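As you look at this complex, bear in mind that one protein chain is not there, while each of the others sits in place.
Right after this comes chain A.
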């Protein structure tokens, strides 16, 4: 596989609108009330131009449309964003141009691909209609499978996204759903355990006692089942929740997040990270959250650029970097930030067989993957 060079640069486009808000979602999303999306598109384009001044001339290795529901974007708007990206930075010949597609918009996928998108992740989420209804989705299982089929007919790189460890879901239920999706021969699968996030409708239901998340034991068993079934189907668990058939199908854009590459975040609430301590400081930026504020600010000079300290940068790199099977590049961490992982914690975790490491690299051992957050927290340097 190709290790992205430090020069790799990604562009994230956040489309915050959804036809309806899912009760589990804590992303920065807003219900589209037939609002005119033109001002937001103009703001996105203006924002990109401002960022071009920050990055200087570098080619983009990926563009990713996330949200919200970016499949609600007009194809011509997607095309304008991609054209503007091409004009401002230029796209690498094999650049990954991805978009998160909601099955309800499956009829629009052909247009979206015509606009230039070459990778689609389809939010199938579940094959159980009742479960989809409980998740607040605006499509049924049939629509999800249709969307997946359409996507695969349009582009070579497709991911099926599933949500599991849902309340009321048994290990057997999940096994059935997962096996059915794998049987389709998908090349990429994102299988996310349902997380109850603060401030969501589900969190309120948990508080009221009307929603009981599955016990930790069951969720852990489901995770292990997922690893087993996807592995057997030829998909490698290259990240905690992501599985791909060979390197070519791995998400290159997400890789930037996990390996601490550079990316620009465009759109309401989008985050960006550029450069590193060794290159004069890693720049962090978060765009205004509300679309109206974002649109208003896009006409102004870019502000709110923050320079992370070397320690903060190192902590982020450790927290994100352990999630991938390749693990964290310690040599690069040291040379970019001057920090390393916590040596005492590393030794103890190594002795317990939870991580594998040498001077150049540290990665989660099989048993460590279920404790990824805790291990990352332990390894993150502290002052």
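One rule holds for everything that comes next: a contact is a pair of C-beta atoms (placed from the backbone, for glycine too) under 8 Å apart; a residue touches a chain by one contact, two chains touch by 3 or more; residues count from 1.
The definition used in the following text is that contacts and distances are computed from a predicted model.
Asker: Any idea which of "Elongation factor 4", "Electron transfer flavoprotein small subunit", "Phosphoribosylformylglycinamidine synthase subunit PurL" or "tRNA N6-adenosine threonylcarbamoyltransferase" UniProt assigns to the chain that's been left out?
Answerer: "Elongation factor 4"
Asker: Based on the whole complex, identify which of A:114, A:153, A:195 or A:210 touches the chain you can't see.
Answerer: A:195
Asker: In the full complex, which bits of chain A touch the chain not displayed? Write them out.
Answerer: On the side of chain A, residues 12, 66, 192-195, 216-217, 219-220, 223, 240-241, 254, 256-258, 263, 265, 269-273, 284, 286, 312, 315-316, 319-320, 323, 348, 352, 354, 369-374, 376-377, 380, 382 touch the unshown chain.
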